[in-house]
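Apart from one protein chain that is not included, each protein chain of the complex appears where it belongs.
Naming follows writing order (A and B), and every chain is counted from residue 1.
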Amino acid sequence: MIAINARTLLPVVSLVLLLGAVFYLQPRAMSYFGINLLFNLAVPIALATIAQMMIIMVNDIDLSVGTFVSFAACVTASFVHDTPVLGYAILAGAVVVYAGLGALIQLRQLPAIVVTLGMSFVWGGLAVLILPSPGGSSPDWLRGLMTSKPPVLPMAIVASLLIAVVTHVVIMRSAFGVLLRGVGGNARTVVRSGWSVVWLKASAYGLAGLFGVLSGMTLVGLTTSADANIALRYTLLSIAGVILGGGEFTGGRVSPIGAVIGALTLTLAGSFLSFLRLSPDWQIGAQGAILILVLAARLVISRGPST
Amino acid sequence: MTATSPDRPVVALSGVRKFFGAVRALDGVTISIRPGECVGLVGHNGAGKSTLVNLVNGGMAPTEGDIEYDLPADASVSGQAAARAAGVRSVFQELSLCPNLTVLENLRIPQHDLGGTGWRAVARARIAEALDAVFPGHTIDPGGTVGDLTLAERQMVEIAIGFSEGDTPARLVILDEPTSSLDASIAAQLLDHVKRFCKAGGAVIFISHLLGEVFTVSSRIVVMKDGKITEDRAAGGFTRRQLVDAMGHVATDEEEKKDRPKVVRRTELGAEILSSPEGIRAREGEIVGLAGLAGHGQAEALARLYMARSSGWYAARSPKVVFVAGDRVRDGLMPLWSIRANASLATLRALTRLGLIDRGGEEQLAADWKARIGIRTDDVANPILSLSGGNQQKVLFARALASDAPVVVMDDPMRGVDIGTKHEVYEMIRAEAAKGRTFLWYSTETEETCLCDRVFVFRNKAISAELTGDQITEQNILAASFEMQEEHA
Partner (left out) sequence: MSALSIVMRPWFWAFVAAALAFAGTLALMEGRAGLGLLVAAMTFASFSVFVGLGQMFVITLGPGNVDLSIPATMTLAGTLSLKYMNTVPGTELAGLAVALGIGLGAGAANFALIRLLRIPPIIATLSASFLYQSLAIWSNRGLRIKPPPSLAEFTTERTLGIPNVALMAIILAVVFWVLLERSIYGRWLSSVGQNLRAARLSGVPVDAVRAATYIISAVMAAFCGFLLSCFSGGAALNMGTEYLLMSIAVVVIGGSSIAGGNSNVPGIWAGALFMFLIVSMLNSYGLGAGVRLIMTGVIIIAIVAAASGKRRGQ
């Protein structure tokens, strides 16, 4: 019991510690604008993390999140801006493709790593075709939404809360979410109870596609333009976010609220490292190190009580 | 709803056969289960109990014969869906909950009607009601995660799901070893509930190795042996001794006797060379049997013993111990390889010069063993999967015996092996033991265990009896495998 509590607390504790450190180093950050700046890119990262979580929930892993978000961003900055109907149709088609991949992976028992790695090239290629060089522009409503200044809390925080609540309801509370997590927990029982795992996996992948699209759109809303490489590092960030948030690679143990907190922590870690005047060279390595440290810490925690 | 005439059986099987390849798991079973009955189902390993259960709950289709459920005439469902619609619920021996979900969420998986807003409250009420009814005074929180529960609590949840209210009420609950992780007082609560449930018109199939429980709860006892029902009587028609006899081979003793190999037990054995934390001990040249019902810790004890005496980092030229797998697919075969490569795997170190495999030596080894153990193939370069099960097993024996390891561990190695092969292998084991090798032999077939010099009977992950010499009889092994609670006379 202690292990479980420590485990669920780990993401919250790490976020609070990091936030404390940032405020200590830079007291001026403790304001509406300061927080908005610190968490500027949190929303697309949180959405990409949720997308990855949907895949990890059914015991797979998605190595194409980064290129898929880049692709969605390119579509948003070009088609959605210029010809909205076609743009939204492309994005909806991409979600359907994702769902189809889930069904294919389950039907043919394919290794998800190889399929998603292959897809990462497909999405990357499509993104290059759509936007050969950086450019495009954000649809106005999206720009307006992402830069709006709601009272009391900055947009990044409000949106993160919203994402956390919505996905928590869908995945953790709804009767459908129970089935999806059941696939990760004990697929045999789910089959024995008369459900179709192919259909459930397609749903999980479809949800991942949906959140990937939302991630790309919000990213364009913040940056106002896109390029084919805009979100490549989201693949690692999303995996790290899920794990940091208390998720596990197998067994359907995921936490949407934890994943959002994990994404916020990683966003903040980036800001923190720059406050430390740590060279940006180390940013990416620091994220890898954080992932390894969290996994190590978790191993220590889960081993503790049993020995 | 589905409830129709009270006298119609909930499920009726007539002339049901089930084959797995050439193996007859179920050989002509006719049985019907009526409302209000609790049928105790007993039989030794491989008697066909699990197959029967899987046919009744729709998990498998019969090869021959009919299974009829009590459904409204216009129902157009079959298989699993028919069983579900008829109110057949199964509580499986191996735990089948999702550990990542909460107790009430686990109820959602089998109950398709739970959904929409407020489904959690409904699920919580259903599971809490079932838990309270079966296990009054329990402390399980319906909102708690199953992974955090103890083994006993998980089993309680699984049983409660079986008895819980749902869109189709439970009419036949199959309990397969339901008390294996429960302590006596909780088990007694379950037995009381089963009696109440049957009194109220429900039906139960109750499988247990605890004969006391079977007598306490059953209105009728069905004995299975070799895929057939051999006895089917009211519970009062048996004494416990009769029941144990009915499970054994008494009826066919005379005709089988001439087929049985002669047991020549050795009297002079070497020094003790092995003892495990569980209490297994063995001397040089001894054949030590591990007996008891399947899943009572024998295989795990053997695996631990093997792992402790070998390393994942270093392969010795002369291993201390070798392993013969019985679950060939899981523990033994290299499915992509030839017979030759499969046979030489455990002795590769001795066949290697400067890191390269001596192919001539390997060929020699495979040819030797093909002749010695009689592997039926024209060429040892053929794929291992081209062999029959029995011959694949011979290759696994060759793999182990080709080494000079002083201890040979065998995990029920005769599964699905024909009688001719068995006798060849028995003789080979005898001959190797005579040369001073020690065999640890777990077998689910009592007849095989009777060939050993010493037998440890396992029950509930611990040794319940150690038998030597003339004590090694089918009677004694069965008696030690099944718990005999005298107070439930």
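Methods note: a residue touches a chain if its C-beta (ideal position, glycine included) is under 8 Å from a C-beta of that chain, and two chains touch if they have at least 3 such contacts.
The structure presented is a predicted model; accordingly, all values stated were derived computationally and were not measured.
K.L.:
Which of these, B:Phe323, B:Trp369 or B:Tyr426, touches the one chain of the complex that we don't see?
P.N.:
Reading the full complex, the residue touching the unseen chain is B:Phe323.
K.L.:
Tell me which of B:Lys49, B:Arg399 or B:Arg454 is the one touching the absent chain.
P.N.:
Considering the complete complex, B:Arg399 is the one touching the chain left out.
K.L.:
Of B:Met156, B:Val173, B:Leu333 or B:Val380, which one is in contact with the hidden chain?
P.N.:
The missing chain is touched by B:Leu333.
K.L.:
Using the definition of touch stated at the top, determine which of A:Val96, A:Val165 or A:Ile284 touches the missing chain.
P.N.:
If we include the chain that is not displayed, A:Ile284 is the one touching it.
K.L.:
Considering the whole complex, which of B:Ala81, B:Ala315, B:Ala367 or B:Ala381 touches the chain not shown?
P.N.:
If we include the chain that is not displayed, B:Ala315 is the one touching it.
K.L.:
Residues of chain B in contact with the chain that isn't shown?
P.N.:
Answer for chain B: residues 303, 306-307, 310-316, 319, 322-323, 325, 329-337, 341, 345-346, 348-349, 352, 355-357, 359, 385, 399, 403 touch the chain left out.
K.L.:
Suppose we count only contacts with the excluded chain; which residues of chain A make the list?
P.N.:
The missing chain touches chain A at positions 61, 104, 108-111, 113-115, 117-122, 124-129, 132, 236, 239-240, 243, 249, 279, 281-289, 291-292, 295-296, 299.
By our rule, only the chains that are shown with their structure count from here on.
K.L.:
So what's the Cα centroid distance for chain A and chain B, whole Å?
P.N.:
44
K.L.:
What does chain A use to touch chain B in their complex?
P.N.:
The contact residues of chain A facing chain B are 1, 4, 173, 175-176, 178-179, 181-182, 184-186, 188-190, 192-195, 251-253.
K.L.:
Can you name the residues of chain B that touch chain A in the complex?
P.N.:
59, 80-81, 84, 96-101, 105, 108-110, 112, 114-116, 119-120, 145, 147-148
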